[in-house]
Structure formats: structure tokens, C-alpha cells
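Everything on this sheet refers to the single structure shown next.
Every protein chain of the complex appears in place save one, which is left out.
Going in written order, the chains are labelled A, B and C, and every chain counts its residues from 1.
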Amino acid sequence: MAKTIFEKHSQGRFGYTLPKLDVEGDLNLCIPAKFQRKGELPLPEVSELDVMRHFIELSHLNHFIEKGFYPLGSCTMKYNPKINETLSRNPGFMDVHPMQPQCTVQGALELLYELQNDLSEISGMADVTLQPVAGAQGEFTGLKVIHAYHKFNGNHHKRKIILPDSAHGTNPASCTLAGFEVIELKSNEKGKVDIEELKAVISDDVAGFMLTNPNTLGLFENQVEKIAELIHSVDGLMYMDGANLNALLGIVQPGKIGFDVMHFNLHKTFSTPHGGGGPGSGPVGVREDLVKFLPVPMVRKQPDGTFYLDCSHSETSIGKVHSHYGNFSQNVRAWIYIKMLGAEGLREVSRNAIINANYIMRKLDKYFHVQYDEHCMHEFVADGSWQKKLYDDPDKQIKTLDIAKRLLDKGFHAPTVYFPLIIHEAMMIEPTETESKETLDTFINAMIEIASEAKENPELLKGAPFSTPVRRLDDVRAVKMLDVKFQDYLKQQEEE
Amino acid sequence: MAKTIFEKHSQGRFGYTLPKLDVEGDLNLCIPAKFQRKGELPLPEVSELDVMRHFIELSHLNHFIEKGFYPLGSCTMKYNPKINETLSRNPGFMDVHPMQPQCTVQGALELLYELQNDLSEISGMADVTLQPVAGAQGEFTGLKVIHAYHKFNGNHHKRKIILPDSAHGTNPASCTLAGFEVIELKSNEKGKVDIEELKAVISDDVAGFMLTNPNTLGLFENQVEKIAELIHSVDGLMYMDGANLNALLGIVQPGKIGFDVMHFNLHKTFSTPHGGGGPGSGPVGVREDLVKFLPVPMVRKQPDGTFYLDCSHSETSIGKVHSHYGNFSQNVRAWIYIKMLGAEGLREVSRNAIINANYIMRKLDKYFHVQYDEHCMHEFVADGSWQKKLYDDPDKQIKTLDIAKRLLDKGFHAPTVYFPLIIHEAMMIEPTETESKETLDTFINAMIEIASEAKENPELLKGAPFSTPVRRLDDVRAVKMLDVKFQDYLKQQEEE
Amino acid sequence: MPFISNTDKERKEMLEAIGVSRFEDLLVNIPEKLRLNGLLKLDEPLSELEVTRRINCIAAKNRHTEAMNSFMGAGVYDHFIPAAVDHIIIRPEFLTAYTPYQAEVSQGTLQFIYEFQTLICELTGMEIANAGMYDGATAAAEALLMASRATRKEKVILAGTLHPRFYDVIRSYTEDIGLELVIAPVKDGVTDIDGMAKLIDTDTAGVLVQTPNYFGCLEDMHKIDEIVHAQKKALLIAAVDPISLNVLNSPAEYNADIVIGEGQALGNKMNYGGPLFGFFASSIKLQRSMPGRIVGGTLDVDGKRGYALTLQTREQHIRREKATSNICSNQSLACLAATVYMCLMGRKGLREIAEQSTIKAHFLAEKIGKLNGFEIAYSKPFFKEFTVKTPIPASEIIEKLIAKDIIAGVDLAETGMENGLLIAVTEKKTKAQMDELVKALEEVNNG
Partner (left out) sequence: MPFISNTDKERKEMLEAIGVSRFEDLLVNIPEKLRLNGLLKLDEPLSELEVTRRINCIAAKNRHTEAMNSFMGAGVYDHFIPAAVDHIIIRPEFLTAYTPYQAEVSQGTLQFIYEFQTLICELTGMEIANAGMYDGATAAAEALLMASRATRKEKVILAGTLHPRFYDVIRSYTEDIGLELVIAPVKDGVTDIDGMAKLIDTDTAGVLVQTPNYFGCLEDMHKIDEIVHAQKKALLIAAVDPISLNVLNSPAEYNADIVIGEGQALGNKMNYGGPLFGFFASSIKLQRSMPGRIVGGTLDVDGKRGYALTLQTREQHIRREKATSNICSNQSLACLAATVYMCLMGRKGLREIAEQSTIKAHFLAEKIGKLNGFEIAYSKPFFKEFTVKTPIPASEIIEKLIAKDIIAGVDLAETGMENGLLIAVTEKKTKAQMDELVKALEEVNNG
């Protein structure tokens, strides 16, 4: 593996230049000794060349969208247009302080205002806050809004959120963080909400229902009206996890089909890059009467055409979830993407995402078990159950993990595996609309090859990956011999 | 290997967007049919994602400075600072047309003016033209100046240029292009100019002498004064090929030691990137009385502080060697580099380049033959003669090429090989000042390893490289079955 | 359509392969009446050239710090960033990868996070750091939740000198889950330590103190250490400016249990306030209570060193409603920028930045302190930021100076100081720029 940057340290080397101090002064006169750090900071000393080589070497160890297909279900690994990167680096965006007087940031406010509006239109919601910086924070924000709604109405007892067992882990985690209790609903045999089960748990203390739609199986929840009716009947609110919005653009407006609150993942649907785990952006849209609960500030337009930060609803607002206005720079990228695609373009995005997913599903369903016999939306869940049955010996038994790792050898990223939890050995495959049929075909062929390797050459799967920078890693060791910083490593080396 | 972009073509796919035409018009009314192209252009149709994936895949097949050590002698593969790339992309530079009125390009002119001056100071010359875009074009320009000088003096018979047999191929080629005849001088046993030989060929029709200093062996030509005296005695001019200027910054000013004309390689000494073969920049400096022969225009400063393009010497000037002012964008980078280093910094560049080269030489001279027993300057020439002698069987015989290829397996770029021509099996090694001792040590160890592999495991050299994207290529086939475009390849495939 | 790869022909082939005759057949599961009739009401699509022009035009309506003389800070700072940083973070290898779930093809991301964790531990003196949080404010909120989890207590004490935005976010993160927030009293720009001591009791999960605090003053963390740790279980949470740690006490020196802060100043542009990122470190004994992702070194089946996500049983994708946090996507690329930045600057560069900022800030403070009508609000030691008492409301001063292309600082009105101006100085400020501010302030008072 690549050496760490710490192993490249050489005392006295440096990778920066700074202007000479142009005023007189003495640190010791500025800061009393007792406030001063004892000893020198042990940071590495390396040259700019060292740094470039190091991080370029690391970069070459990654799989990434512009290297190859990345069918990671639920993550919408679509192409991130280069123009986003270029334009978001305008000094008029990069070098602007969040507390600047509003007359000096009219451009930023205009852009945010338009994005609020465009996302409102796309979702069919009354308004949208751009403050949450990730999907999970969007969930938290939306749930806080639900909380605020019930408090506002004096319904302090409404502290339960119902969600299906196919929900993403952040959903229940966000419920807890927002002070709710979670009721998990078992999905029915079609992978959808079981209306009877739902009826059984509905009660007056239900605050809302959280649904991903299309759900994490890639299936559109067609009972959504019924569910909404039931939830609304106890004055609960319908929350949509919009992680899968890439299936619905211009096809369904969630705000028009019974949802009251939803979050977007701009880093999925709206092409902002994932950055190896972030920054993303998780705006939240709500119906009209919930707007007053959204975080402060919102961006509004004066009659004279100027824009301003509006905190007039701060009495009712849930407050703030971010120091400033969220991930502005990601919001710029999403704005560009929406402006370039327009209404027809966005609809084509979803159409093509859906076609691509169904195409792969149809081509693979003879080789891998697919639980639900229904056209999928932008993604689908296959599983490794057929492969698992091939061998009884637990050492030989092929798991979805083996299939995933074998895909790495073939130059593809693996699908999302073991999620949703309700499908054993799940492989969630999301191709996105930016991939061509040609790419899908090479992936399909690789999967078919793996299906036959599973029969004829199972070691190729059990041992995979073979051709990656490292092979399977010992996760247990990573926990047991905790090594979360270079000093830990050095210590372990010494001890060994 | 990577597929070509042509194999990724899919009819109807596209990777661009353009504004809609906002005026009315019809191409057929604009351009008569007989001027119109018959049939569609056969360019590939691919998406932006296809393009990014394609060129990123290609990029990963290259060795490059920020990947690893690049000791390519005579090429000065030093680190190219990132700040150069950032700042040279200012729209105030990028989006400026070369024929804009001069009042709209005062910034560009100021920068060029300063660079002319700084290079003059560094070289000890009276003035510098920034027009030549590469070293070879600098040579051509300088030789044209020599030609112009003699013509100006009515010495039309002066049509011979003397140069040592260690000269770079561009030197004689440039002589021919500039209308000179070449006299090649055999170097003496010290690798230097043989003064007696020189005396023997000197005559009144000699126009000048072309010398690389330090020469291509990495040795400083200490007889330069004597040579200059001899050449000047017949009114010849001394030309210095400044490719090796990285050894002399702040140590020797060529204009002060007998040289009348010289070129710089900004893409070597002054850190502008090589770009896989260019663009570079090859300014030319001359002594006072030759300034009037430099290409038009020069940049000059008015008493009021404004800058202008000066063609007042166009009568005497050799004319132009480039449509405009040379590689402006590279000149910006060199300007930044010089401004960041200053006088002391530049001197440290050369000092460190010299130390690094001598260090490697000393560490390797027990393993590889080094012809000349003298401290080298910024580079040195070792050779594979000891290794060649190991085996008599011509199939087994180890050549410098084998050593070079083996280095590729070890993650290094090879030195310049088989140049200069006067050393058989030459390996010209130039580490540059931007490499650390640690890197040099790993290279030294790799070379020592290879020396022992040569003895113990010669197949490792003869077969090398093993770990590169492709292995040794059939150069003969490349000529015999000429395939210089994708259509040639398709045709050959059909025929096979 | 841009960015959609397939052609009409391919789409047709695919629909055929799927076995439907038109796209709409794939939507059978969406009841007709739920579908949108017609098109979304959005602007006509713009081409790349048009969107470029539109963006340039919008951006030109913002005034940025390269074209203004700005003294704004308050947590988001305009420090120097070497050009090399952006050349790394723009690489699609880092930019377009997902969270490193498939470790074998994500070693680049995993290793830089490991290095980031190490650097944060070095800066803070802590034993374990995570891969970053959304911002400093959420990191503060999560630190309080963690303290509560680790101690099983529900009262937390906040210094009254905390950044108001931190306070806001803490409030929304804690109010619905029964955490009791108590604000400690303030005296002369810093925490009233005796006052704080009285609030700490056996119910106290943790005490959060920011230093330098919102007014720029250094808190006496040694004393605070004493009063906090006088309560056996209570945890001391320090919120710090990472740049300051190159001259100020390492939080380990005052026995902080958890250290968090806003990380933007480490190599990230201000970007109108986002992306920011929170760093998060603690003593090793709190590891199982930590929120967020953590990378650990390990070995592969061939015994080769590699990196993988570790301690994952804390996280939402495993523990769901019992997770230590709901965080999933974080601010990874901003942490990469910070990592590259710290490596480039190294120990000497970061030290120099901290020293220059300090000395310049003190130079400016001295000059402003001498101006008629202006006064340095507090006599406490400060780092690169300080509070000025202004003769007229700070908001008016700021407004007036904008006309001169100066942003004088941050208005402290919301903290109750209408005449309070918070001025930040980084190493980027030149003497000339500071002199310009002083002159402009002088003129404000005179005219």
C-alpha cells in the first residue's frame, strides 16, 4: 500500500510560501505563556511535490464514476458534469463570507431563491429550505418540522413515527434524534406497505409516516394515497425520503400525491458530486401550512427585486440545523444542473433511469433471483439466494458479498449489498440515466459470467477480489486492534 | 489496451450543448453548393461521460512527474508548481485576442516586458525575445540572428556553423533550416571541445559556434573563453544552447563569458510543464549589437509607464517566427516562477540540481561506467558498457535499452538513452533540484538492483518491462505496417 | 438531452428487450391520477454557454473578499490556501467516489481519512478523531449528545460566550430529546468561572466552552478544567479554532474529553458558508459513543496493510434507531482539502500562519484602540479576533465602510452589544489593508 504522508516527513522540508510579516510584534507579548501550546505540533514536513505525488497516488486507488460503472443502489451515481465544477469556483461564490451584508451578496441570494422555487416546483411542495447539508440532516429537519407542527397544535403526545422495515438506516436514526419513537412496519409480500399492519398500529399518538418512494426495493408505492389517508386521519404527516427522486422527475410531484414533507438529495438526483462521502445537500420541502416551521432564514424577494434573508418566522421555526445556509457550493451545482436540463430534460432523466434499470433487471433475472415480479423504477433489488444454494458447505457457500467482490475484479463498482434488510443477500442495482446501453451490456455480461463462475469456479468468487490495490480486509482486526491514527500504527509495530 | 474513442461512437449520442440559433438564416443561402462539403464528417459521437472516462483512462497509462521520479537527462523534469496552472488561467490572460488594441492588453505587455528583462539579467544578455515557442525554434531564431548579423556586415560568405559531436540533434537540424552548413567537431577525451581540432576547421567562412554549456555530458566547458576568442577572431558568433541552464542560474551568466546569442527552454529551467511534448517556450537572448536583429515585435515601455509592441527595428529584424508573441501562457508561468524564486532562489535551484546529480553519480559509479572523472553539473552520463560486456551471445547481451526498460518496472522513468551519441550505450541522468534525497536513494537502489540483476538474472532486463500497460513494442511493425489513423487499423484488421 | 447517454435507437432496443412497447408501460404501478399532467414549470433549458454567462452574471452581483478588504471572521475565515489544494480535490478520483463502502476499491479515500484523523489528533492532542461532521455547530451538538450518552446524564452547560450559531443549532438538536441546556454567565468577555462552577453538579453530562470564544477572547481553560473535572463524571468539551491550536494550548493540556470545531479555516474557501466541516475528536475511552465514520488500519488476506471503516456498529446503517448519530454522508471532500492543506503547510507553515494572524490582529487592535471613540472591549488575551466598542452602532459602521470596499467586521448586535464590532485578522491582511481600515474608522467618527 501507499506509504502514509507521515512516513514522508523530513524535518525542515516545506511545501508553502508566505509573505513576510509586515508589522512588528512578538507572539509572547500577544499571548501569555500559560495560553501557549507546549512543544511543537507534530505535523509532517513535506514538499509540494511530495504532497502532489502522495495524493495522486492515493487517488489512483479509488474507483470513481469517471473510471467506470458505479451501480450503487440508492446512491444515484450519475455523471457529475464538469461545468458544475468550473462555475462553482467563481470567486464571486468561493470568496464570499456568510455574514456579509445582504447588499453585497445579492447574486448568492438570487441563486438560492431560484433553487428554492425550482425544487418546490419539482416536488410539488409549497416551499423548500436549502439548509440541510445531507439527506440524513434533511430527514432530521423534516421530522423536526413534524414535531413543531404537532407542538404548535398542542399535540404533544404525538411522538411516534411509523416506517417500513425496508427503510434506510438514517430514517429510524433521524427519528430518534428528533425525539420520536419508531414503529417499524413489516412489508407485505409485494415489498410494499401492508395496509392491514398499518391500520393495526395507527393511533392518535402517531406523528407521521416516513416512506421512501420509490421504496428501497425500487418499487413505486402505489398505495400511497391510501396510506396518506390513514395517516392524515389521525392528523399525522406524510414524510417522503426523496433519496430515490431520480425516478420521479417530471413524472410524479410528491407534494401532489399525499406527502407533506420531503427531503431531496442534491448529491444524488441533481448531480452534485459525492466527494468520497460528502459534501452533499439535503433540502427539505413542505406543504403550505408547514412553511412557517422551516429553519431560519429563508430567502425572499422584495417587491423591488432585491433578495433578502427572511427570519420573520423565527417564532415558529424549528431554528437552525447549520451555522449558515447549508452547502452553498453544492446548491450552486444543483442550480446549474436544473437550469441546463429544464422540465423536459429532467423528465428524460427519470425516463432513462427507469429504462436502464428495467433493462438490466430483465437481462439478469434468469441468472439472479429477483423477488418481486413488477417493473422497477430507477433501480431494482436482485439477490444472491440462488447462488447461496449452490453449496451446502458453509466455507464454500457463496454470498452476495462474494459476488460483489468479484465485480470489483471485473472493473465495476459493486451494487449496494445487504440493503434493504428485508431481502436476504440483497444486491441493489441502480444504473442511472447517464450510463449507455453499451456500458449496461458489459455489466450484464460480467454478472452473467459471475453467475457461471459461481457454478464452475466458486473460488474465483470466494477469493475475490484479486486485482484490486488491496484484497479483502480484516474488519475484525480493524476493530480489535484499533488503529485510527498513525501513532496507533507505530505503537502496534513496536509491540509486534 | 484502451479502446479508441472511435470504438465508443454511437450514432446520435452527444457530449455538448449549444444555444439555439437566435437569428434567421439558411446555410444554403450563405454558402453556394459547390463550396459545401459533400457528406457528413465521420467524427465520433460520444457523451461527456464517455469522453471523460476515455481520457482519464488514457491518462492513467502515463508516467508523469507527479507520479514518480523522471530523471530524463537534458529535459529537466522538475516539479511544475500548481500555482502556475491556477494563475495562468485568469480570464484576463486566457480570453485575450493577440490583435487587440494595445491599450486593452497593458497587463500582458507588462508581464512580457518584465520577463524579457528578467531573462536578460539571468543570462547576462542585452535583450531577449519571447517569440520562439520551443528550444529548437529558439535555435533557429538565434541562428537567423547570426545570419542577419553577417549579412548586415556584408559577410555573405559566412555560412558555416561549428558544433561538437555531442550536440543535440536539433542543433544541426536548426543550422540547416537557417541556411547554414554544419561542421561537426569531435570531442576530446575529456568530452570537451578539442581546441586543436577547432583551430583546424576555423576559417573566415565560419559564421559561429554552437555550444551547449554545460554540455550534453553534464560537464561545464571550461575552455569557453578560449573557444570564444577563436571564434570571435574570425568575427564568428558564439551561440549557447541553453537547454542546460538549470546548472547555471545565478552562478554563471552566459552573456558574460563569451556567448553572443543563446536560447532558454522555459519548459526546462523555468518550470513550465512539458505537456507530453509541448507547448514549451524558447526565448532567445543576444548581446547589445544584435538586438536590432531580434524578431518583431519587442515589448517596450514608454516614459509614461505604458507598454507597447515595438516594430521600429523591422528593417533589420529577422522578421517573425510565430504568428503572434509565442507561447504567452507558458511565459506567464515562467514569470511566476522567477518572481517566486528571486535571485537567491534561482541560485539555490542550480546548486541543488548540481548536488543531486553529483550525489547519484558518486553512488552509482561503482555499478555503472562513467566515462569522465570530473564533478558533473546538473546531470551526468553513465553508460551500460560494463553490463554489455557481461554476455557475448548477442541475444543475451545487455544493452542500455534493457536497463532503461527495467527501470520502468521499478516505477521510474528511464534516463535519456543513447544520447549524446559520443558515449556508447549512454544513460543521461538528470535528477533536478525538486527531488529529495529520499527519492534519489530509492532510484540509486533500483539502479544497483538492476546492476546485480544484470549479472544474476539477465532475463529480467532483456524481457523488461513486465508491469507496464504494454510491454516492448514492435517499432519495425509500426513503420512497415503503417497505421497512423484509425481507418488504417480497420483496414489492416480486414486484411488479416 | 445533456448528460443522458442513450440514443433513441438504443432506447427502443432496450424497451424491446424489456418487453414493453413504450416507456409509459413501465409506469403501470403508478396510478394514472398520481402522475403529472404536462411539464414542470421551469425555465427553458440553458446550454453550457448560456448557463456560464448566467452564472457569471449572478456571481458578479456578489462582492467577494479578493475585491474587498474584509475583516469578517466569527468562525469562517479567509486564510491563505495554496493552489495545490484545489488541484487535488478537483480530481474525479476523489470528487466522484462515494463513501468508501467497498474498501478494496476505495483505499484512496480511506487512507486520506486515516491521515485526516491522525492530523486532527495531532492538532487537538486527542486519541481518536472521526471522519468529520457537517459543520462546527452540529459537531458541538453531537458532542453534547455524546456526553449525555457516555455519562447517562441529561444536563449540559454551555459557556455564554459560545458562537450564537452554535447555540442555535445545539438548541434544535437537543430540545426535542430532553437535554437540559444551561447557559453559564459571562464576565468581561469570558466565562464567569465561579458562576459556571455553581451550575455544575452530579447531573451534569458535559460543559461546552469555546476558546477563543465568540468575542475573540481566550477562555481560561485550565481553570475550567478544574471546575469541570471536579465533578467526577462531567466531560469537558472544547470548541476550538483549528488554526489557533498552532499557538494556543492543545486541548489535551487542559484535559478536554471531547474537542470539536469548525474546520473550514483549514484549506477550505468560505463559499458563502458551505461546505464547512466539523472536526470531532475525543479520548479513546469514549470511542463507542462517537458519532460519525471512523477509518482504521488493518491487513488484507495477503497480510498487506489497508484501511477500512471501523467501529461501524455505532452507525445508523447497522444500529438504526439506536445509532450514535443519524449522520451518513458527511463533508468528506472538505476534510480532504483540510488534509492536503495541513500537509502542505506542515508544522512550520501552520505555526507561521497562527503567529502572523496573532501579531497582525494585535497590531490592528492597538491602532484601533487608540482611535477616538473606539475601544477594545475586553482586556482579555485574544488570538486573531477581537471585539471593538464602537461610537455608533456597528451596523452603521459596516454599512458606511462598504462604500469604501471595506467590510469592517461582524456586527455583535444580536449578542446585545449594539456597539460591538468583531474584527478578525488573518495572515492575508497586509499592513496597508489594516491601515486602510483604521483610517476609514477614524473618518467615520470624524464625519
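One rule holds for everything that comes next: a contact is a pair of C-beta atoms (placed from the backbone, for glycine too) under 8 Å apart; a residue touches a chain by one contact, two chains touch by 3 or more.
Note that the structure is predicted; figures quoted are calculated from it, not measured.
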- [ ] Would you list the chains present here that the left-out chain is in contact with?
- [x] A, B, C
- [ ] Give the residue, chosen from A:Thr86, A:Asn117 or A:Gln487, that touches the chain omitted from the document.
- [x] A:Thr86
Task: Absent-chain contact - pick from B:Phe209, B:Phe328, B:Phe368 or B:Phe443 - done: B:Phe328
TODO: Mind listing the subunit C residues that contact the chain we can't see here?
DONE: 48-49, 52, 56, 66, 80, 82-83, 87, 90-92, 428
Task: Residue numbers in subunit A that touch the chain omitted from display - done: 10-13, 16-20, 47-50, 52, 56, 81-83, 85-87
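The rule we apply is simple: only the chains that are shown with their structure count from here on.
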TODO: Among all other chains, pick the one whose mean CA position is farthest from the mean CA position of subunit A.
DONE: B
- [ ] With chain centres taken as the means of their Cα atoms, state the distance from subunit B to subunit C in Å.
- [x] 46
Open item on the list: If a residue has to touch 2 or more other chains to count, which residues of subunit C qualify?
Closed with: 2-6, 10, 45-48, 82, 84, 86-87, 92
TODO: Could you list which residues of subunit A touch at least two other chains?
DONE: 13, 48, 50, 52, 56, 60, 65-67, 79, 81, 340, 434-436
